[in-house]
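One protein chain omitted, others in place.
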Amino acid sequence: MNTFGQIFRLTSFGESHGPAIGGVIDGMPAGVEVDLRFIQQQLNRRRPGQSALTTSRKEDDALEILSGVFEGKTTGTPIGFIVRNTDQRSADYEELRHIFRPSHADFTYQEKYGIRDFRGGGRASARETITRIVAGAFAMLVLRQHGINIQAYTSQVGNIAVDVPYTELDLTLTDAYPVRCPHPTRAAEMETLIRKVQAEGDTIGGTITCVVTGCPAGLGEPVFGKLHANLAAAMLSINACHGFDYGAGFEGIAQRGSQQNDTHYTDNRSGGILGGISTGKDIYFRALFKPVATLLREQTITDEEGRTTTFTARGRHDPCVLPRAVPIVEAMTAIVLLDALLLARTNKL
Amino acid sequence: MNTFGQIFRLTSFGESHGPAIGGVIDGMPAGVEVDLRFIQQQLNRRRPGQSALTTSRKEDDALEILSGVFEGKTTGTPIGFIVRNTDQRSADYEELRHIFRPSHADFTYQEKYGIRDFRGGGRASARETITRIVAGAFAMLVLRQHGINIQAYTSQVGNIAVDVPYTELDLTLTDAYPVRCPHPTRAAEMETLIRKVQAEGDTIGGTITCVVTGCPAGLGEPVFGKLHANLAAAMLSINACHGFDYGAGFEGIAQRGSQQNDTHYTDNRSGGILGGISTGKDIYFRALFKPVATLLREQTITDEEGRTTTFTARGRHDPCVLPRAVPIVEAMTAIVLLDALLLARTNKL
Amino acid sequence: MNTFGQIFRLTSFGESHGPAIGGVIDGMPAGVEVDLRFIQQQLNRRRPGQSALTTSRKEDDALEILSGVFEGKTTGTPIGFIVRNTDQRSADYEELRHIFRPSHADFTYQEKYGIRDFRGGGRASARETITRIVAGAFAMLVLRQHGINIQAYTSQVGNIAVDVPYTELDLTLTDAYPVRCPHPTRAAEMETLIRKVQAEGDTIGGTITCVVTGCPAGLGEPVFGKLHANLAAAMLSINACHGFDYGAGFEGIAQRGSQQNDTHYTDNRSGGILGGISTGKDIYFRALFKPVATLLREQTITDEEGRTTTFTARGRHDPCVLPRAVPIVEAMTAIVLLDALLLARTNKL
Partner (left out) sequence: MNTFGQIFRLTSFGESHGPAIGGVIDGMPAGVEVDLRFIQQQLNRRRPGQSALTTSRKEDDALEILSGVFEGKTTGTPIGFIVRNTDQRSADYEELRHIFRPSHADFTYQEKYGIRDFRGGGRASARETITRIVAGAFAMLVLRQHGINIQAYTSQVGNIAVDVPYTELDLTLTDAYPVRCPHPTRAAEMETLIRKVQAEGDTIGGTITCVVTGCPAGLGEPVFGKLHANLAAAMLSINACHGFDYGAGFEGIAQRGSQQNDTHYTDNRSGGILGGISTGKDIYFRALFKPVATLLREQTITDEEGRTTTFTARGRHDPCVLPRAVPIVEAMTAIVLLDALLLARTNKL
C-alpha cells in the first residue's frame, strides 16, 4: 500500500539507489497557481547536508514535474513527479547483501518479499520522504488560500525538552536554528547534545511538535477517519517515528478530567479536535522519533544461534533525524488536512 | 468514513439511543467455525455494569447475526450484525439539545453536519465500540488458528504505573482484577485511586499496553500501511484515546541509539516491528486514554463571549474507561492483524 | 467486496434465507429530509408479486432504519437498515445442498469459498438488490434537490424492441404497464410474449434503457472513474445483467464518425458523457439482462464425466426479470450519480 489519502492522495515509489524517487498526487484541486520556488524550498529543508548536524551526503533533490500542471496552474489531473537519485555510492552497500543490520528493515523486507534491494535501505530509506514533501507542498498551496498554516518544531532531543507551551514561542524562528527549535536556549543545548552524541558515533531521538492555525471547525470523520487518527497514521508512516499524542497527551496522564476539560472558551487542552473533528482552535500534537538505528561505530551482534559478530555501518548518516524531519511532519500534516478539507465539502446537503 | 481495513473490513453504524448499533464484517475468510459463546463473552467484557468501577447502566448487548454464517461456519459473504439499544433513557438527554458539553463532540458534530442526535452522545457514544468487539472477535477466530494471541492490560492509571515490563507479568491474570491490571499490587492501588476519583465526581485516564504473541514475520505494508501506523490509527479511533507508542516509546526518549538497537537476537526494544513490518517477535504497544470528559459534578463554563454558566452531567458514566477499553484495544488489534495477515498472502509470486 | 461507491457508499449484506437483508449507507449528506413513503414505494416497485408477470412469492420488504436519521432528517452518520426475510420456505431448497443448478452461482460459490448457503441462492439471490433500492432512494432524495431525475424503462424483451428513441416516449407512463414499458403497443406485445414464455416454463431477457435528465456538466472522473464506467459496473453488479452500452451503442456499430459526432449543439449521440464526464445533456444507456437461469421445467444436465441427469427447479420465479429490474437500474444509477456529484465538489480550488 503505497497510497495515502482518500480524496487528495499521494502514491509514492522509489528506492534509495534506484534511478529515481517519485510519486503521483491525485485529487489536487484545479486552478491552483504552482509556486515552484516554494516547493523546491520545502525540498531543500529536508535535504541532507544543510548543516554540520546532518549527513554530508550531497543530494540535489531537483524536482521534475511530469504532468498535471499547465501554464503555471494545476489542471485537476494527476501530478506525476520524480527526483533523480544522483549521488549513489552503491559500492558502499555491497556488503549489506548478506547482512541484516540491527534494528533495520533489512530482515523484515527479506521475510516479507523473499528479496530486497539492500542498497542504502532500498525502499525503507528515508529518501522516500521526498515524495511527502512534494505532495505536502502542493497541499499547502491550497491550505494557504484557506488561511490554514502549519508549523512544526523540534520540541525535545534526548532529555532536553522545550518546557513552555507552543503559545509562548515565536515559531517563525524555527529555521533560524540548525536543530529547528525556536527556543534559543534549548536549541543551543540540543545542538551541543547532538554534537556530543555524534562524536561518540551514536544517535539520539526526541519529539517534534506540530501546530496548525486557522483550521476551520468540522474537518475529520467521526469514527474511523478521526482527524487525529489520520494524523497519527501520517506521522507513524515517517521513518523512525514511534509515537504520537495530541492535546494534553502523555504528559497529562496524571491529570483528572476536571483539569483536562475545556470549560472556558479559551481553553484548548483537547488539542483542537473533539470526537475526531476539528473545533476551529489550534490543532497541536507531537510525533516521537526514536534514535536512528545506523550508528557510526562498531556494534556487537548475536544471531539466532547465539553466535557473536560485529557490524560497523558505513556511509553518511544523521546523528539525529529531528531537524530534517520537521518539514516532513509539516508535509504529512498538510496532506491530511487538505484531504479532510475536501472531504468536508461533501458533508451537507 | 465508517469502514476500517483493506481486506478484512468493518463498516459500523449506529447511535447510542437509536434502535440499534451494528455493522458489516466484510472479507471474513470462509470456513471458520463461529464460536458464538466466545464472541458474546468478548461483548460482556466491554459491557457496562461489570463491577463497582463501571457505570451501573444495564445493557444486555445481545448480538444478533444476520448473515454470513451458515450451519455454524462463515461462508465468506459479509456478516451483518446488530445489537439492539434497550436501556435508553432519552429523557435524560433532552436538556442536551441546546448545550455543547465541555470537551465533548457535541459542538463539532453540529459544526460539521449542521444537525446532531444529541441523545447520549449519539454517534460519538462509546457504545459504538460494540461493533469493534464483534469484528475483533471474528478476527480472533482466525488468528487463533494461526497461533496469534492478543492480550491487553491496564498498565497505568493516573500516576500509578506498572513498573515492570510485560514479560514479567502473568497476563492470564488480567481479568481477575476489576481494573484489568495483572500486577496485583498496582491493581489494588489503581482501584483505590479510581474509587477516590469517582467519589469526587471526577475522572482519570491512563494507558493500556497490548501484547501480541505468535505473530509471524512479514505482516504490514512498508510505507503507508506500516503495521504500527495501522495499529495507531486503530487505537486512536477508540473514544478518548489520545496517544500511541510502541517499542521503547516515549519512555525511551532519553536513550541513545546504542541503547535502543536490538543487537542481540533476544532483544526486542523495537516492539516486534521494523520498517513497518512484523519481525516475528512479540509486538507490544501502548494506547493512552485521557480522563473521560463527562464529570458527575458541576462544571463552570464560559462561552465565546465570556458569559459564565454551569453544567452538570446526568446519566451513568465511568470514572475511568480503561478497564472496559481493554477488550476494545484487543479487538482493534485483532482487526488490524487479520487484515495484514490476509494482505500478506498476496506479497509473493 | 460488498461496498460500492467512493464518497456515497453502500455496504450490503444478507442472504435470501437468512434472518435479514440489509446494508449501511455511508457518506449520505446531512440535513436531508427523509421521505419514508417514497423509499418504501421504491421497495414496493421491486417487490415480487406485483402482477401476474412476476413471482407469486409474498415479501413484505418492510424497511427498518436503524441509524443516521434523527427527527426526520439525515445526520451525516451512516444509515444502517434491515429488511427481514419472512416468507422463507427453506424446505423448498434442501435438495439444492448437493446440486449445482445450471447457469447458477452454486458451483462458483462452492469453488470460491468451499462452503455455501444453498437456500434460495443464498447471497446470489436477487433479494440482495433490496439494499440497492434503499440506498438509491436515499440518493434520489438528494438528486431531486439538484433537479436530477432518473427514469428507466423496459426497452426490449426478446426480439420485441421499442423502436423509437426515448425522446419520443412519455416516460411517466412506464409504471402504468406491468412490463414497465411506456410504449403502449410494445408493452402489450412484451406482455404477451412473457406470458407465452411463462406458459412454456421458460424465461426471456431483454434490455432496460435508463435516462437521466437535469444532470449538470462535470460529473465523472476522466480516467478510471469515468461516469459511464461506473454506470457499467453498477449495472453489471445487478443479477442477470450481462451487457451495457451508452449513447449510440451497439446499435450504431455500422455508423461512421461523421454520423456519430455531435456537431450540432442539439445533438446527443454521445449519451451525455464525453471523456467520462457528463456534458449537461441527458445521459442515456442500456443494460442487457439475460433470461434468468431458473426454469420451471425439467432440464437435462450432463456433468464433467458426461453422465446425464435431470433437474427441475421448484419455488416461485419470474419468467422475465426486466419489469422488477427497472427500479433497481434507477437505484444503482442514483448511487453512481450522487457519488459523482459529491466528488465533483472537490475538483476546484
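Note that the chains are named A, B and C in the order they appear, and that numbering of residues resets to 1 at the start of each chain.
Going forward, a contact is a pair of C-beta atoms (placed from the backbone, for glycine too) under 8 Å apart; a residue touches a chain by one contact, two chains touch by 3 or more.
Source: prediction; values computed, not measured.
When you scan A:Q50, A:T75 or A:N149 for touch with the missing chain, the hit is A:T75. When the missing chain is restored to the complex, the residue among C:L66, C:L295 or C:L337 that touches it is C:L295.
Of the listed residues B:G31, B:G49, B:P165 or B:P184, the one in contact with the hidden chain in the full complex is B:G31.
Subunit A meets the missing chain through residues 1-3, 9, 11-15, 18-24, 26, 30-31, 64-68, 70, 73-80, 82, 109, 112-117, 122-123. Against the chain not shown here, subunit B presents residues 7, 27, 29-32, 76-77, 142, 145, 222, 342-343, 345-349. Although one chain is not displayed, its contacts with subunit C can still be listed: residues 1-4, 6, 12, 102-105, 107-109, 111-114, 123-124, 128, 156, 158-159, 197, 200, 202-207, 217-226, 228-230, 232-233, 236-237, 242-250, 252-266, 269-271, 273-280, 288, 290-295, 297, 299-304, 306, 343-344, 347-348.
What we mean here is this: only the chains that are shown with their structure count from here on.
If you average the Cα atoms of subunit A and of subunit B, the two centres end up 26 Å apart.
Centroid to centroid, with C-alpha atoms defining each point, subunit B and subunit C lie 39 Å apart.
Taken residue by residue, subunit C touches two or more other chains at 30-31, 76-77, whereas all remaining positions touch fewer.
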